[in-house]
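FYI, not all chains are in this one, though none of them got moved.
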Amino acid sequence: MKISARNIFRGTVDALRTGAVNSEVDLTLSGGEKLVAMITNESAQALELAAGKEAVALVKASSVLVMTDEAGIRLSARNCLAGTVKAVTSGPVSAEVTIALTGGTEVHATITHNAADELGLKPGSAATAVFKASSVILGVPA
Amino acid sequence: MKISARNIFRGTVDALRTGAVNSEVDLTLSGGEKLVAMITNESAQALELAAGKEAVALVKASSVLVMTDEAGIRLSARNCLAGTVKAVTSGPVSAEVTIALTGGTEVHATITHNAADELGLKPGSAATAVFKASSVILGVPA
């Protein structure tokens, strides 16, 4: 597989909750982090997802928010991965931020240039990558 | 809280509709605008969302479309906020557009440079910010 998603996380399915049209899937990544994905039931069936199965979670960099201070707030986003900023590349409108998690996994986020400035992101800053379960695409070995 | 989301709307929960895995949440913003968010049931429970509770709605600028003419079409997107373009910042690929709503709230959208050109966006143009309920992350005071 070669795909543009900047975030390709390898892991194992922990659990699957099935609704009328959507399924929620819990994963544990190889670095120990927990992820939650929301996919359609048809996809869950087509991929034969089940506890114990290997899977990859794909997340576009543009789906990831960067939080530097979580004081005073609790968020609905199911995926909040804490780490340290490794790199920031800024253009006139966009900026790409790489966050290294403690387990070694790297998370890429594209945010606005203004947001990167306001948050004062630079290598070494503590930062949390935040994304919704619905932003995750799952893949399984063919 | 310090987070990269360009759009942080403060409001109050009006109503909550709970499905098998997802919940739909209606909010009224402090400026009087109505928003709809789609989050997982686990999040709705974890945040103890209920009618009357204060909440913030976070929306990434990259999740927002800009519409300048809605003649002839009705959209499935639950959030359509009409206002006036306040600023446009253009890069080679992306453009950031700020729309001021009548209540004073500002909405930020990142769209392609080409889209901004084709729509002829400039300060003073009428424009509507459009985003899906599933693009909204909710937060509550911790």
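So that you can tell them apart, the chains are marked A and B in the order they are listed, and the count of residues begins at 1 in each.
We adopt the following convention: contacts are C-beta pairs under 8 Å (C-beta built on N, C-alpha and C of every residue); 3 or more make two chains touch, one makes a residue touch a chain.
Just so we're clear, the structure is a prediction, and the values are computed from it rather than from any experiment.
What's in place is 2 chains of the same protein, and the file's complete complex has 3 copies in all.
To be clear about the criterion, only the chains that are shown with their structure count from here on.
Centre-to-centre spacing of chain A and chain B amounts to 21 Å, using the average Cα coordinate of each chain.
Residues 17-20, 22-24, 36, 38, 62-63, 65-78, 91-94, 109-112, 114-116, 118-119, 130, 132-134 of chain A touch chain B in their complex.
Listed in rising order, the residues of chain B touching chain A in the complex are 1-6, 19-22, 37-40, 42-44, 46-47, 56, 58, 60-62, 89-96, 108, 110, 134, 137-142.
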